[in-house]
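All protein chains but one are shown in place.
Here is subunit A:
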Amino acid sequence: MKRCRIEIEGIVQGVGFRPFVYQLARRHHLAGWVLNDSRGVTIEAQGDTAAMEDFLHALRAQAPPLAVITRFKTRPCPLATEDSFVIHASNETAERRIQIAPDTYVCGDCLAELFDPADRRYRYPFINCTNCGPRYTIVTGVPYDRPLTTMADFPLCADCRREYENPASRRFHAQPNACPACGPRLSLHDGAGRRLEVPDALGQAIALLRQGRILAVKGLGGYHLVVDAANDQAVAELRRRKTRDEKPFALMSRDLEAVRRYAWVNEAEEQLLLGVERPIVLLPRRADHGLSPRVAPSNGFFGVMLPYTPLHHLLLEDQFTALVMTSANLSDEPILFEDGEALTRLSDIADAYLSHNRRIHTRTDDSIARILAGRAVLMRRSRGYVPRGILLPQAQPTVLALGAELKNTICFTQENRAFLSQHIGDLKNLEVLRGLEHSVDHLGRILGLRPRIVAHDLHPDYLSTRFAEELPEVRRIGVQHHHAHLVSCLADNGRDEPAIGVIFDGLGFGADGHIWGGEFLLGDADGFERAAHLAYLPMPGGDAATREPWRMALSALAHAFGESLPEPAFFPTHAPGDLRLVRQMIARGINCPLTSSCGRLFDAVAALIGVRQRISYEGQAALELEQIAAEGEQGRYAYELYDRQGPFVVDPAPLIRSLVEDLGQGVAPGVLSARFHNTLAAMIQEVCGRLREGSGLNLVALSGGVFQNRYLTEKTLPLLERDGFTVLTHSLVPPNDGGLALGQAVIAGRLAARQQQS
C-alpha cells in the first residue's frame, strides 16, 4: 500500500479534470480524494503500489483534451483510513495559480447530441460539456465555479444538476451546463432592439438572412454582423451601413467542404481551421468563388472560420455556402458585447438581432491566423487562445507589460509563465482604452496578480505609455519597441540565448529618437545592440505618410534621385499642388520625422508601382503589394550597404532607381513586386551573414508585422537556412505589435531579477 499527494497546475479546471481523476482512481481501485483549489487540482490517493504507478502515469498521459499541465508534483504521505474515492468541494487557498481555459469550439459529442432528435438538448444552441464551451468570456472571478461565471444567472434544473454532480458524466462540474429547461435562451429583436415574440427565433433569423437582411448575432466574445456572403446586394449594403469600404469581411462556413467551394485549403490550413481554437484562417480564394466580390475587394484571400458555437452550427445548418461574420462595431470601435449597447448602437446597421441572455463578461474578438512556410502564424491572438499561458525559459518577478498603442495586448507574468491578454485594439479609441483598463483589472484578478513592475514602450505619446505613467505605486520600465519584438520571438520559441533579430515592422520609437522599423538587432532579454538598419527616410507629415503611401513614394524618390528627382507621372490620383507641397516638406524637413521603417518602404514601393496611394485599413498597401507578387520571378535589385561607424546602413536607393527604370520599361507590377520582395530576402541574408562574422551568432529571429508577409517569409527562410542559420519565427503570439507585450514583460522581468540579485 502507498499514498501520494499530487499537486497539478495548469489548465486543469473547467476541463473535466476531476471526473477524469475520479474515474481513473475508481478504475484502479484507489481510495482518496480530489479537489479544485486556487492552485489547480490537488489529489490524495492510496492503493497498491502497482496500481498507484499506473494511476500516476495515466494522470499525465490520458488527461482530458483541454487540459494543459504546467506543473505536476507528487510526494508520499501517511496512509489514511478511507474506503472510497471522492470529489471534495472547491477550496480557495491564498495562492491562485489556476488557469482559466480558453473558450472552445463545441465538441463532437455535444454536436452529436445537438442534432439528435431524441436528445433532450436537440437543437439547443447553448449545449456544452467539460470538454467544450464558453470559459474565459463568461468568467467573472476565481475559482472557476458557476457562481463566478455569468451562468450564475441560471439555476440548474434537476436533470442538469444530476449531470453536474455525477462524476461519471461528461458534464460533471461543467460550469456552463444548461438545457432548454433551465439555461439561456435565444431572442429575436427588430432593428430598434424591440424583442419580437416569435416561436422560432432561429428560424426567423435564418429566413431574414435568406432575404438578404443584415443581422447582428451574439456569439461568444461579442456580436457579429452577419449577411449571406453570396448575396452581393446584402454585402454591399453592409459595407455602406458600416462605412467600411475595403477592409475584408470574415466568413464562416458549415464545414470544409463548403469552404472548398470558394477557397483553396491545404493540409496545414485544414488543421488550423479544424483546431479547437477555431481561428479565422486566411485562405487563397478561388477564381470561381461564387461569393460577392465585395466580401474582400482587391484581396486574393478570404478570412474563413468554421462554426465554433452550437448556435453557429444551427445558423449554417444547410442553407448558406458562407455567411459574412464581421465584428459588430462602429468603424474603429471595439466589438460590441453588452446587450444594451449592442441593441442601441447598431440600430443604423442591423435589420434585426439574434441575441440571448447569457452575458458576456469579457469582450473577445475572433483570432486570425495564416499558414506561412507550412506553420501557423497568428496575426491576432484572441478567442480560443486566451488566457492560455506561455511557458518562459526562466522564472522571473511578476510583471505587467502594457504593449503598443495599436493592436494592443497586455501581458502578465508569474514565475515562468506569461499570460497574454486577448486582442484589445487601437487605444486611441476610448472604448478600447477602457478595455485595456478592464483587462489589467480582470486578468490580474483571475490570475491573482498585482504586479509592482510595469513595462511599457518608449514612445512618449503611446496611450499605453500614458496608462503606465498613471498607475500608482509601480516601478516603470521602458522597453525599446524592436527589442521587445526580438525578445517576444525568442520567448515564443522558448529561447533564451542571444540572436540576430531581424525586426521589420511599421514603426516603433527608436532609442535615438527617430522612428525605427527596419532593424537588425543583436541581443537577448538582457540587452541589445542595433547592428544594422534601413537608411532613414523622411516621413512627410508623420502619420499622414502612413495613411497616404504616395508620400513615402515621394520621399523614397527624393532619397534615391536627390536634385534630379524625376517627375512622378505615376501618381494619377494627386493634385499637383499637394505633390509640390510634400516635396517642399521633404526638402526642408518640415514635419518629416526620419524613419528606417520597412513597412514604409513597402508603402513607397506600392505607391510607386501604382498599387495603392492611400490606405483605408492598416497595412493595406503592403498586403496588396505582397498579393500581386509574381510567383516564380527570380529577379532582384541592388541595394547599398554602408559600413561606417556604428550600425551598418542598408540603403534602398539603388532599388528605388532600378524600380523606376523598370517601371519606365513597362515591366508588370507583379514582377516589380516580386523583385522588391526578392531584394529584401537577399538583403536579410547578406546582412545576417555579415553580422554572424562579427558576433558568432547563428540564431536569427524574424519578428515585426512585416513577417506576416508570406512571400517575404517564404523567400527569406530557405536563404537563411541554406546558409546554416537556425531561424526562429512566431507561432504562439503574433509577429506584429499584438505580440509586443510578451517581449516587454520578459525584458522588464529579467532586468528586475538582475537588480534583485545585485
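The working rule: a contact is a pair of C-beta atoms (placed from the backbone, for glycine too) under 8 Å apart; a residue touches a chain by one contact, two chains touch by 3 or more; residues count from 1.
The rule is short, and it goes like this: contacts and distances are computed from a predicted model.
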Among "Spermidine/putrescine transport system permease protein PotC", "Phenylacetate-CoA oxygenase subunit PaaC", "Hydrogenase expression/formation protein HypE" or "1,2-phenylacetyl-CoA epoxidase subunit B", UniProt-listed name of the chain not shown: "Hydrogenase expression/formation protein HypE"
Touching the absent chain when the full complex is considered, from A:P279, A:P593 or A:G739: A:P593
Among A:I138, A:V259, A:I477 or A:I515, the residue in touch with the chain that has been omitted: A:I515
Touching residue (missing chain; options A:T243, A:Q394, A:S616 or A:Q755): A:T243
Selected from A:L581, A:A630 or A:L663 as touching the chain missing from the view: A:L581
Listed residues A:P102, A:P549, A:G705 or A:G743, member touching the removed chain: A:G705
For subunit A, residues in touch with the removed chain: 243, 330-333, 404-406, 427-431, 433, 459-463, 466, 505-509, 515, 517, 539-547, 577-578, 580-582, 584-585, 588, 590-591, 593, 595, 599, 618, 705, 737
